[in-house]
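Contents: one structure, followed by commentary.
In this view, the complex is presented without one of its protein chains, the others remaining in place.
For chain A:
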Amino acid sequence: MSTAAKRRLIRDFKRLASDPPVGISGSPNPDNIMIWNAVIFGPPDTPFEDGSFRLTLTFSDSYPNKPPTVRFVSKMFHPNIYANGELCLDILQNRWSPTYDVAAILTSVQSLLNDPNPASPANVDAAQLFKENSKEYERRVKQTVELSWLDNPEEIEAAEPESSSNIQAVAA
């Protein structure tokens, strides 16, 4: 099974590299194809515009029969994203289909940014502001956009070699 998951991830990577959707980039960890780093750029004309939000996708051997675990590394302020970066998205849970690939996942996450579902909040503050005080909501979102510029990839690579080696230790 693991070979099927890897084969599929290689194809996903080829597709993403050859035909990347707008505002999305992603690639597997050089040492472990089961862990991907990705960046989603905030869609234009939304409060998330200009943000570059980093995420990790962790795939299991049962991919694509089971969805990967998707987690924001950048700090987010969004009704459906938990404080620890995990997100509440139907296609990553009960509506998962094995035909989704990495590009489809990232596109869905990107569209979730400006199309939250305040009915199932993962961040109560964000959900409440989104519903009741859009100005304040936008201000808080803008803050995270500015924060996202600070953790640029070079800094992070320099800052967290030990954490990435931890992940590999677990995966191995």
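By definition in this document, a residue touches a chain if its C-beta (ideal position, glycine included) is under 8 Å from a C-beta of that chain, and two chains touch if they have at least 3 such contacts; residues count from 1.
Here is the rule we use: contacts and distances are computed from a predicted model.
One chain of the assembly is not displayed; among "RBR-type E3 ubiquitin transferase", "U3 small nucleolar RNA-associated protein 4 homolog", "Large ribosomal subunit protein eL14" or "VPS9 domain-containing protein", its UniProt protein name is "RBR-type E3 ubiquitin transferase".
Within the set A:4, A:17, A:83 or A:124, the residue that contacts the chain not displayed is A:4.
Among A:41, A:59 or A:100, only A:100 touches the chain that is left out of the view.
Listed by residue number, the positions of chain A touching the unshown chain are 4, 7-8, 10-11, 64-66, 91, 95, 97-100, 104.
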